[in-house]
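Scroll down for the structure; my scribbles are underneath it.
In this view, the complex is presented without one of its protein chains, the others remaining in place.
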Amino acid sequence: MAEVILKPIGNFDLTVEAEAITPDNFAGKTAVEIGEILIWQAPAQAKLSEFFSVEGNGGSSAEDTTITIDGDVPRVKRIGQEMTAGKIIIKGSTGMHVGNTMAGGEIIVEGNAESWPGMEMKGGLLHIKGDTLDHVGCAYRGSWHGMTGGRIVIDGNAKNQVGGGISGGEIIIGGNVDNFCGIRMNGGLIVVKGNAVRTTAAEMTGGVMVVGGRIEKFSPGFEMEAVECDLKFDDIECAGEFMKFTGDYAIPQKGKGTLYVSYENNECL
Amino acid sequence: MAGTIAIKNGYVYDPLNEVDGEVMDIFIKNGKVVTELSAAEMKDAKEIDAKGKTVMPGGVDSHSHVAGAKVNTGRMMRPEDHYKYYQKKTPIAHSGCGYTVPSVYLGGYEYSKMGYTTVFEAAVPPMEARHTHEEMRSIPMLDMAGYLVLGNNWFLMRYLKEGDIDKAAAYVSWMMKTHKTYGIKCVNPAGVENWGWGENVSALDEANIHFEVTPEDIIKGLAEINEQLGIPMPMHLHANNLGHPGCWEITRDSLKIPKSIKAKPNTDVEWAETKMKAQRHQSVYLTHCQFNAFGGTSWRDFESGVKGITDYVNSNDHVVMDSGCVPFGDATVMTGDGPAIHDLYQLTGNKWSNTDVECECGSGVLPFTYLKSNPIHSVQWAMGLETLLYVKDAWKSIMTTDSPNGGPFTKYPQIIAWLMSNKARQDTFEECHKWASDRSGLASETREMSLSEIAIVTRANAARTTGLAHSKGTLAVGADGDVAVYDIDAKKIDVNDYESIIRGFQNASYTIKGGEVITQDGEILAIPEKNTFYSDIAIKADSEKEMLKDVKSWFKYYTIGFNNYPTPDKYLANPTPIKVNAER
Amino acid sequence: MVYKNIICPVCGGSCDDVQVELKDGTIDVQNACKMGNAKFQEVVSSHRLLKPTIRENGKVKDVSWDEALEMSADILANSKRPLFFLGSETSCEAQEVGLHIAEYLGGVADSNATICHGPTVMGIQEAGCVGSTAGQAKNRADMIIYWGVNALESMPRHMSKYGVFPRGYWAKKGRFDRTMVTVDPRKTPTAVASDLHLQLKPNTDYELLSALFTILNGKEPHPSVEEITGIPIPVMKQTIEMMKESNYVGIFVGLGVSSSYGKHRNIEIALNLVKEMNNYTKCNLGALRGHCNVAGFNQLASYLYGYPFGIDFGKGYPRYNPGETTCVDVLREKDVDAAFVMSADLVNHIPADAAKYLADIPMICLDIAPCPSTTASDVVLPGVIDAMECDGTFYRLDNVPVHFEPFTDSPFPETKSNEDTLKQLFAKVKAKKEA
Partner (left out) sequence: MEALLNTGSTIDEGRLAKGGNKYSEDYKTECAVCWVCAEDFAALGCPEKVKVTSRDGVHSVAVSTKVTESVKSGHVFIPRSIWANVVVEPSTFSTGSPLYKGSPVSVEPTDDVVMDAEEIVLKLYMGEE
């Protein structure tokens, strides 16, 4: 597999939009050709080589191409947007929209990622080892259709609107979430291993959500059905006792979603 | 010389002038069609070689939702409609976005690229007329006008209840001037006022709450007023019960109401030298027939009811209608018929916006996607085409999608292909739900429209119906120099290769406005001046004075003052009054 | 000279019945509220900004209009990514030119909506909005709910002109024909004037609305909602019953809903509840818009470019993503390098981190009176007062546009209006860019 190493060298005083950084785009190109690819900073387009040193050629296809970003790029947005195959490793933190609408392949972010990772993702794996902010795997503004496939794994915490409108695929959050995790969820799976602040699974109409920690303020439109033990969703296991709720009943469509909440951490419910 | 051009050797389709595909040259001088250009003029003129191409008058859309409060509600509430569909700015053109509800600049450009040069905004709520005009002013490339929504107006309902048709007419003439609008739009008469209480009406003889007038009273009253005043176009009717299974019957019965009213357009304009009579003779213009032609009694036995309406249209001459075709895909449903959109909300649970306008009317907006896999939608697709193919005389019909209700106007080329090619229709039957063939008659309809008929339903008849054929929808001498040149070889056309029809109509080789090339092969070359038409109706000063006394005394129910109610000229791009002589 | 039917350029109420009498150096105002009257006094006030100024080496000095416009154009033309904050206290006509400049330069354009009812508009984008023009409630409503809004102090004439007191066609007895409910964590004057005050805990609007919706759907809300919101479930049930039994329910929302924790989702569920309530009775929702033309920017930006605020023209076409393309965020993230602020005291209204960065970068401010934003600016262009000194368009709270006419002229020979000023600025920017 061919590896292209990008090292940030440019001036990132204004954020940069680098949706061109994908294995699909790099495949079949030499290091020099990759350096010629245009990316955006504000209304100006500039060569990738003005922002990154480029080492190594792209592979013969996207599958054969790995891109390593060797450093922190918190002000670079849209890395891996629409990628279909291959691999991107970011050895630091990255900006908004990483893996936006990705359809295949793999992105690993070793640091943190800003908001909108994996927006409307269709397939592949997006793994963020640190924390992220809002709208993980979420639908764009006004749309009720978020992530449809693939998997997003966040080892740290996420903030608001995780998995908004998700209808397929899985989101696994190792840490905590804030507001509206699983808002308008209609399919797929969200597992939060840590705590949630409030409005968990609000407006849910389908799919399954699991909260392993404590929910500070419970969503009012859910009804308890049963208690279940040791949940298993293919390769994802959630050990312990869970209260099974259905809802959300505070939505015109009437909820047919399932919300599992750790019994141990939420006895007051 | 500005606005001077020669379009040579094209196959010309100018139905109002009885030109049917003959190879001709079209000359335009100072923006108007002329018989010829002198040698000296030719030297300065731009010359276009249209050999092997189809030449038509600029397209005229007589019913489209492109400007105003509810269209903008659609834009505002649908970022998901815009983010993937956009256009970048160029040195002369603005940027824009939006697929079913494009922003104003983009909308103008897209119409122009298809060879359209005149568009009517289908619904202007009086109190929101300033807004509608503000948007129309910003829409580039197109001459425009708007229809004033009057079918549930308190003042009118009160006059009609009292039987005072003269005052009602005076009110309409004042309102047209006050809000610089062009024709009368009647939406779900009597029903929208009931929607102010969350109700509707469902029969022509059902009086509404409080005002106690029936749909029949309003349709009859407005049609009479329309002809008493001599408004350029017939009353524009969106019939009751729209979108309900079985509504075709009330639609047909509504069309019967103005049968005895004689069309009397009475405008003071110079007429282009067309061979055909370019004045309308109908007293009612039914809009988006498809949505008003539902058969069956429920969604289970839903079927096309189009034939019931087209049979009536075929045997009567006082009706003209547009189709409201459904080309499948994304749409945004928007109408002045608030309760109809509430019904759609109940069916779909989608996002839904509604704006009731005090003392006047209302509106609703809802995103909608027509799917080939959906049985109802598939029948609606077939019905839209039936409304055009079943009407024997193309001069009784106009092609629309009720944009963006059935789908965006950018789908017109696709609809033209279905009208011209039975193969295109049969191929679509293969892809869509079988209800399309089981519940409509379209599958066995073999008619294929000619280019001349397409020219009638996409420009000539839209212009004639709206009373604008003195200058639009024809290339007769004296007409406006608005021309579309399509890369379609009329003599070699193979309708089975319908993709080439779609391509041909999608991006006109040239769109010419006032004798100036404004788009070429989909690229914007110039932003022309544009006109906004409205009916300037002269009535007796005394009648107006009497009427205004009432209006002022009832104005306390508004939240805007009488003095701040009108739409000033500044909101119009080149305000162009069409003089109407009601007094004569 | 007495002028009637003047439109007030203060809040979104756009009262159009103001009467002014201009005498020598004084102005007498009838029908306006306290805020309106104060603004009309600006025409003759002593603190009015009358000369353009620039800041040079920390010192502020008067300059000619031409110099000020030149320097403004320099700042904008040399900026890689300028922010245009096209404030709501001016006309759509001026805002339109501002949008055109932003598009031309590939900048970011935003307005007060973003820090006001932006989340309301975002809620509409998720749910749609079932509403009406203001007169519907006036003529029909027998139940009025003020949710998260202190109408008496933020839009002082709302209750008397539109909401509660006016005698309507059916609501003939005004206040006596209506039940008034206020939902607010504070016991505001509006709450005090109501028949029922639901004093919920801050940041629990979503939970309360969600519980009301659950009740409307015939289900029992989870009991924890009482502790979360501080409102007993029986009171929630009573509220839903009151709504269902009314003939017409008018709900007015304020920043308490859209600016508390939950933001646009609070509005979304309120709108969802309203939509569903229409299966039982007539129910409409509207926002009380604070600034005179804040609704106008939403309308204008939507029709010109497809999005209601927070538009990024960086890639040559409009893009919109609140949190990324909105004023507070691009300032907090230091993602713009110059700013043009028109008819809005932005420095006053944004959190410290954003205000500090705004004060750091080159900034042009167009305004009528000294304020934190003019203090922090590098160039100050004096503003013309809309609806008093020039004509133009505002959209009032219910998105109905009003055309206003002036009763006096611009005090500046150099400009007729803010629209005029911006057109002059645009010409200079173009000349510099295309040189």
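Labels A, B and C are assigned to the chains in the order they are written; within every chain, residues are numbered from 1.
Simple rule for what comes next: a residue touches a chain if its C-beta (ideal position, glycine included) is under 8 Å from a C-beta of that chain, and two chains touch if they have at least 3 such contacts.
What you see is a predicted model, and the numbers here were worked out from it, not measured in a lab.
A.B. asks: Wait, the hidden chain, what does it touch out of the ones we have here?
C.D. replies: Displayed chains contacted by the hidden chain, ordered by label: A, C.
A.B. asks: Consider the whole complex, including the chain that is not shown, and state which of C:227, C:353 or C:409 touches that chain.
C.D. replies: C:353
A.B. asks: Just one of C:5, C:160, C:259 or C:279 touches the chain that is missing; which is it?
C.D. replies: Per the contact definition at the top, the residue touching the missing chain is C:259.
A.B. asks: Pick from C:99, C:376 or C:425: which residue touches the chain that isn't shown?
C.D. replies: Only one of C:99, C:376 or C:425 touches the chain omitted from view, namely C:376.
A.B. asks: Check each of C:153, C:227, C:241 or C:409 against the chain that is not shown and name the one that touches it.
C.D. replies: Once the missing chain is taken into account, the touching residue is C:153.
A.B. asks: Among C:309, C:340 or C:426, which one touches the chain that has been omitted from the display?
C.D. replies: C:309
A.B. asks: Just the residue numbers, please: which parts of subunit A touch the chain that's not shown?
C.D. replies: 115-116, 133-135, 159-161, 179
A.B. asks: List every residue of subunit C that touches the chain not included in the displayed model.
C.D. replies: 10-11, 34-39, 41-42, 45, 47-48, 58, 110, 114-116, 118-119, 122, 148, 150, 152-154, 156, 185-188, 199, 201-203, 255-256, 258-261, 263-264, 290, 309-310, 322-324, 326-329, 332, 345, 347-356, 358-359, 368-372, 375-376
The criterion applied here is as follows: only the chains that are shown with their structure count from here on.
A.B. asks: For the interfaces A-B and B-C, which has the higher count of C-beta pairs in contact?
C.D. replies: B-C
A.B. asks: Between subunit A and subunit B, what is the gap in Å from one C-alpha centre to the other?
C.D. replies: Each chain's C-alpha centroid was found; their separation is 45 Å.
A.B. asks: Among the residues of subunit B, pick out those that touch two or more other chains and give their numbers.
C.D. replies: 77-79, 83, 351 - these are the residues of subunit B that touch more than one other chain.
A.B. asks: Show the residues in subunit C shared as contacts by 2 or more other chains, in ascending order.
C.D. replies: Residue numbers touching two or more other chains: 125-126, 275, 313, 315-316, 320.
A.B. asks: Quick one: which bits of subunit C touch subunit B in the complex? Just the residue numbers, please.
C.D. replies: The touching residues are 4-5, 7, 16-17, 92, 100, 103-104, 121, 124-136, 138-140, 161-162, 168-170, 247-248, 275, 278-279, 281-282, 284, 298-299, 302-308, 313, 315-320, 391, 393, 395, 399-403.
A.B. asks: Taking the touch rule as given, give the residues of subunit B at its contact with subunit C in the complex, in rising order.
C.D. replies: 67, 69, 71-73, 75-79, 82-83, 86-89, 94-98, 102-106, 127-128, 130-131, 134-135, 138, 196-198, 210, 342, 345-346, 350-359, 362, 365-366, 557-561, 563-564, 567-568, 570-571
A.B. asks: So in the complex, which bits of subunit A are touching subunit B?
C.D. replies: 139-143, 252-253
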